Each structure stands twice: as C-alpha cells, then as structure tokens.
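With one protein chain held back, the other chains of the complex are shown just where they sit.
Up next is chain A:
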Amino acid sequence: MEYLLEIKNLKTHFNTKEGIVKAVNGISYGLKKGETVSIVGESGSGKSVSVLSIMRLLPPYAKINGEIIFKGENLLTYDDKKMRKIRGNNISMIFQDPMSSLNPTIKIGQQIMEPLLWHHKVSKNEARHKTIQILTEVGIPSAKERFHQYPFEFSGGMRQRVMIAMALISEPDLLIADEPTTSLDVTVQAQILQLIRKIQEKRGTSVILITHNLAVATMVSDYIIVMYGGRIVEKATTEEFLKKPLHPYTLGLLNSIPILKSKKSLNTIPGQPPNLRELEEVGCPFAKRCGKKMSRCEEENPPRIELSDTHIVYCWLYE
C-alpha cells in the first residue's frame, strides 16, 4: 500500500545566537492510511520538532531539510498559503496542554468549527450542526449547551476532548498528537487514548502519537519509533518491539518502565541526554551513554540493520 506520509532524511536545525541546535538529524519513516505510529524517547530527543516540521509550525530560524511526502507531494516545497490549506484540514495536531490550548475568550463551539469555516465553504448552521455532532462523538454530554460555554468551564480531560473534536472536525487524513495525555490524570489518560483509538478506527485516520510513556505507546500503536539525539535508533511493530527490543537505548528505556518489568527496582539510563549544539555529525548519538560501546561507534554512523521488513535498528551490535 502507498504511504500516506513518507519522511525522508528529515533534518531540522535551529540557527540560534548560541550556535546551531541540531534537533532532528536525518530521520526517515513511512506511515500508511489508518496506521498509528508512536514516537518515544527522552525529553529533548527531537520528537516535537520532528512533527512540527511536518506542520511547518517552527520559527523562521528553523532550517528544515529532506523530504516530507504527503499524499505524493513534498510539503517542503509548499509555500505558506498552500501549507495553510493542509494544516487543520488534511493534517491536524493536538498539543500537550489542553488548559492553555484553547482561547479563553472564545466560545468552545466557535473554536471547534473554525477549521471547518476556514477551509471549506460551509454555512454557519451546517458547521454548528457538525460541531454538536462531533462534541457528542468525543463524549461530551449535553453538547448543545456546552457549545456556548467558554474553556474555563471545562475540566482538563473535557478540554482535551474538545481539542480532539477540533482536530477531527474537518476529517483529516493524519492526526498528530504530541503527548496528548501527559498533563491529565491517569484515569482520564486512558479514556482519552481509548477515544483517539476509537475514532481513528472508525474513520481510518492515521495517527502519529508522541509520548514519553512506553506503556501508552505499546497500548495504542501499530509501530513504535524510538528517537535519540534527533535520530531514529529503532523502529518496529509493537509486537516486535515487545518481543525483541534490540537497541541498547531501547532496552534502557524498557528497563525504566515499571509496568513492563516485574518487581525489580527502576533502572534509569545513566548519563545525560546529548547536547544538541555539540552533536557530532558522525557516530552514534547514544555512544557516550552506551554500556556496549565499541570503538567504531563514535567514528562511524551506525548501520541500518533490517531484521525484518518492519524491524529496523541502527546499531553496530547487530551487523
């Protein structure tokens, strides 16, 4: 099957006063229609920047290189006007903090129907009708009354439902959710994830889910991508990932998750995340913290090892 989204050698660097921040350093992956991929990795590994590059929601001093093929066209060749037609229409995004993601002075209903009004020729009435329908669909009771309320009248979980409704109203092909549940209570987290899963199955939407939480990733996704220092270190189906994790960094991550481990105490990966300003162009970014480091790890880029069609690891250990 054709890829809906194919990312080829994506590099995103920030030209700051203090130097170049190499946030994303040549990542590639493909996503088919209806698939969910989770991107996991420590803070600062470039997860958010990689998806913001797809949306082109980065400041002007961000330099994006590579290819982002969406429905057969390279989005990086799009001008701002063409890009606007993609955002909120073909690709929608949900952010981490539902408390600050809604405009405090505009009614919820109004905010949800904006993507519809901005991208399609629909009447206000149609838009309102559809908004109430989708509010109900995302599990907001008495949607008709809720339509006219303001964000401060909603709880965190309810606001994230509103954000999901807003992201889905124009029926996008791709939904990007950047840590959509991080700031929510554990019970609400599960509900929101189930909701995303349900809607995505019903509509055949593809999803990129960014999360810190490996348990969340394994629960909802078809594929898992592990990022470190702006690079992909391992990519696998969820099944392969659980059965046969390979990269030392992946193993470290799995070791630090209490749910997936029996009763032993938590092991965090020793050492610090890499400084993205001083990141070398060659060598494995994880080498400095890797317990299985070999001399070539810092001198040559790790090879791309295909263990199956779907399981790829970038590491000299598996050569």
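Rule of thumb we're sticking to: contacts are C-beta pairs under 8 Å (C-beta built on N, C-alpha and C of every residue); 3 or more make two chains touch, one makes a residue touch a chain; residues count from 1.
Everything that follows uses one rule, which is that contacts and distances are computed from a predicted model.
Undergrad: I want to check something: the complex is missing a chain, and I'd like its UniProt protein name from "NADH dehydrogenase", "Lactate utilization protein", "Peptide/nickel transport system permease protein" or "Multicopper oxidase".
TA: According to UniProt, the chain not displayed is called "Peptide/nickel transport system permease protein".
Undergrad: With the full complex in mind, choose from A:7, A:55, A:207 or A:276 the residue touching the hidden chain.
TA: Of the candidates A:7, A:55, A:207 or A:276, A:55 is in touch with the missing chain.
Undergrad: Check the options A:119, A:203 or A:296 and report the residue that touches the missing chain.
TA: A:119
Undergrad: May I ask which residue of A:53, A:92 or A:160 touches the chain that does not appear here?
TA: With A:53, A:92 or A:160 as choices, the missing chain is touched by A:92.
Undergrad: In terms of residues, what is the contact footprint of the unshown chain on chain A?
TA: Interface with the chain not displayed, on the chain A side: 55, 57, 84-89, 92-93, 95, 97, 100-106, 114-115, 118-119, 150, 152-153, 163, 166.
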